[in-house]
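Complex shown without one protein chain; remaining protein chains in place.
For reference, chains read A, B and C in written order, and residue numbers begin at 1 within each chain.
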């Protein structure tokens, strides 16, 4: 293909003395770095690329074309909520006044911005049923950290010092146990029953005087709603623990049921999932946290408050919130991401918010039903799908030697991003599929057709699948070699 | 390829009742179209696509990936000056205050904008050596129209009513004779000598009492500088005619020689070529015109004037310029394009302007020399190339049956946009190649390598070339069928 | 400097290959006396930082006033997705799609555009854009002369209620082509043409009648009767329409018994920012029978060598690069990127969205007119209903009143004194869906205040 399918490295464009000179600032008289004490100066220039502006734009434009993305492909990546990222949100966040505002600017130069932040806090409270919200955590895992840190601070404030166990279900996302560790806790797994719900007996067995709390998503990473959540809450609360809600799956229940009403004490929201801010090829995110009344004093700073007189909005910091777990970010959070989420929520409004959960759920249940019709096996066929569901390819693996990875890679060939594979670890050869509410029935039908084709190929021509992808810029990559012969930065040939 | 290489029509996404509802404005109370008199209402809705915002973004994003462009490919399209379009120009033109300004807004709400336009006029005068400039023509051909219309007005104002012939060289661009016709003139061709310069004898023979003027580009569409331009000017002026300069090739001589100094009376500039505004897949352009003293009174309106008191800048219209050829545009011209050109010119400045011509010429001469080294035949090997040059594939055609079209299509396979083919008509099997100053030596060398490969293929495997392109979203298209079985708009299947 | 990638090594190596001692030597065919000595009058170059600071300061100077001017350019909401998509490099920095295989993105988009515009106007074919609405009218007149083989006169009837700039451009662009233009009056207190007044042209050889709907005053014309009148006399009908209004108004293809023959207009309302007058795009649609007389590019669907569907420019034998002096027009570069904006706008809005934009604009204008005419001595000029513009008259000259409003950041409309002196102190106002009741109140109270202080002065 001569539409860009191979692109050399930016360093390959570099030639000594070349440069995008229009970008170089005029250097005022006397700008030579005389102020730098002897011995502190850089002796050799860093070998950054020396390229023209055209080289740079062309290179990264061509590179971009090697990506799948929401804007180009259906992207049913379970647990990731890859929905449409409205362009208006980006446009609003990049308005020059917002983009140019310094984080330490006086609040008098930020009442417009702060009004958005305050209202975002309020909307997130309303939609989750929590009592307080802090916007500063920078992603989901960072929100988890804040949540568990608040739980620890709560116990500590009560002098309840032994609680250093965090319970996580078997199928939990990796960030949950990793967060427990970062908060100095031990992660203890609790089993999940055959129906996908937490095994209450196992839970009762594991809770106790050392229980700091439990981290749950609901619907769980198995794509089903934890039906006995009230019982779970009762068991944990009675044992003296608190409940943490991993909000990665909030999209499923938006407008339908609220974590606060289910009994959760702390929660993070992935605004980059539920509230449609872009994932940017890896980030940024925003992991706002919400809390029940008992955790209110411990929220991380800063928080926006609305007062009675001008300037109406102001920041609350350590001074105003002395029990806070403190500051988790250099400044107030990923404000640009928060602005995007704010715009999105204002566009949805009350009615739209409810429909998100409804149509995300409709799409998942439809896709699950259709895929079962064409011969795939659902992990929990007796359960309602939430906004996502799991297929297991155990049978295909046994019968034809075709793995979930093979199916995923072949889907790429057919123009669809792959679902999440091999997560949750509980289900063997699994695909976790999340279509989101912004995709149409026609797109889902096209995906079903591709999956049906793959199932035929699995029977008739499994080699085709093992070798996939065939039509992408690269075929399957050698990850083992990547990890063994670490090549992590560019070295000049012979250098 | 599953990176987007096939894309259905937007209508194929349409489903009755679907829509990007976030874009629909709130309709105020009583907005029903009662005000429309009976019989004037639309009875059936136009069948526009009914698609979601995601459908739309995804569809056009995928479509975009089917294009070659400056931002993705080397694009040596002769006569078109496909140089880098700086992104800053776009950003400046789309600043909300500029983008939102109404064309009939009072000048008090536009002094910033008008200052840019005034300075643009002045800079264009300086760089072309003309006495006056009007910015309103909307593209090169529109500027040509303005120029020839001014020439006619000039003769008419002098009572010299018989002059209705416009001389154009054989190799002229199609817009030149077409413009002559639109101005009610007869286009008369004048021959070009074997060295590429106008045949002066032929010119002397064709000028006379009916001569309104001559339209020339210099350097010409043959890629060479018209060396006896002063003699040409003398002959035409002595015959009572005026000289029109087609500015399409201004890039070649920017900062080196000025049309005004060569004796031209009228000139258009393609700001979308020389001054780097984007071509947008077909437009917009901006075809500002410049004139010598004799044509000053006839410039099209409006023009920006700088006065002595506030508001400093104002428009001049028919009232102030009673001899003007009048208004050629609904409003003041392609202001957004003009702003982009203004920013570009300010970034180049005096020094940068001169370098444009220098490096455009260096690149063309280098590429010509290299291509001749690898076996291609230049149309004017004894001449300096200007910013572009012509190869003729006459020999390849005779020897291997390989045409300029074959070479062009094969270049697409190899990741380069094709040069201009079969223009000028004077040279058989020609490729008109214009690399522009913004491309690096390394890109030119890669192009030479591709051309050398094609020459080898012409000898060894001409079928390969006749069948090209092989690696694009479509193979060679059936233009004959397109023109015979006209399918110009989408019809619903069975509709 | 800023955009030239050549290093000193590059330059040296390239000159060696060429066999030239210096870059200067490459210009040795240019007579020495013609060589530029200095470029006086050009400032020295700025970095991107400096130029952006300059432009930001100039933009700030212009401000963001509240705009109630229409008159052919309209402030509508532009979905953010429109410009973020069309400024993608692959659209923004591509040339005209002459190499079809490398331009399917642009070509297919044009085909989709043509389809949408044909449907919106009720016609069968569309070109890929002209410069703007005004030049499109001029081109339509020239096209009508070519297309109407029964007429010898090259006589076009132009209403006085046509946008005065369209008239001016049409005259300027056809000046040397021996066309005759007759002006049709409007009914003084209704603001539209009456079929009765056409009687003076009965028996004439008329090539075409131009009808603008809604007309420059925003008023609705009696398009059916006018169309039938023209067709009965062998004249073609050129419709000049606002594309947004077509969501609510009968499309030109259905005017009268047979429909208009050529439809043109300004595409700006479809996703193009006001931007001090451009870039916009002119659109033109017509019936299949006239397609070979149509100026501008046209895309057709076809198949490739393997029989797969694809798109290419077609009927190029009408165009200057093939037909040269005999071409239908000299147009070459058109307004492609703006046409793309229109295409995305129409796709995002759909028929229902467009209907809402039109209805909201009409309603806001009605609200505006009600608010203004509630002020003493402010009156509607015309009785007949209209779309999203209206003429109001004041008791005193408009210019100083507008200047007073401008001082308060309000652009109060277009003063018609120069264009239609017969209307007295007349002001053309417009409100689209972008105006809120608060905006309208702000205007009304500022106007009332301005008039009060003018009276006091």
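General remarks:
Convention: a contact is a pair of C-beta atoms (placed from the backbone, for glycine too) under 8 Å apart; a residue touches a chain by one contact, two chains touch by 3 or more.
Just so it is clear, the structure is predicted and the values come from calculations on it, not from any experiment.
By the touch rule given at the top, the unshown chain touches A, B, C in the complete complex. Within the full complex, the residue among A:105, A:162, A:293 or A:449 touching the omitted chain is A:105.
Of the listed positions A:175, A:217 or A:392, the one in contact with the omitted chain in the full complex is A:175. In the full complex, chain B contacts the hidden chain through residues 15-18, 20-26, 51-55, 57, 61, 86-88, 90-91, 96. The set of chain C residues touching the chain not shown comprises 47-49, 52-53, 60, 64, 77, 79-80, 84, 87-88, 433-434, 436.
One rule holds for everything that comes next: only the chains that are shown with their structure count from here on.
Ranking A-C and B-C by contacting C-beta pairs places B-C first.
Distance between chain A and chain B, defined via averaged C-alpha coordinates, is recorded as 47 Å. If each chain is reduced to the centroid of its CA atoms, chain A and chain C end up 45 Å from each other.
Chain contacts: chain B has residues 18, 53, 57, 61, 65-66, 68, 70-73, 84, 86, 88, 347, 412, 438-440, 469, 472-473 touching two or more partner chains.
Under the contact definition stated at the top, the residues of chain C that touch 2 or more other chains are 1-6, 10, 47-48, 56, 79, 81, 89-90.
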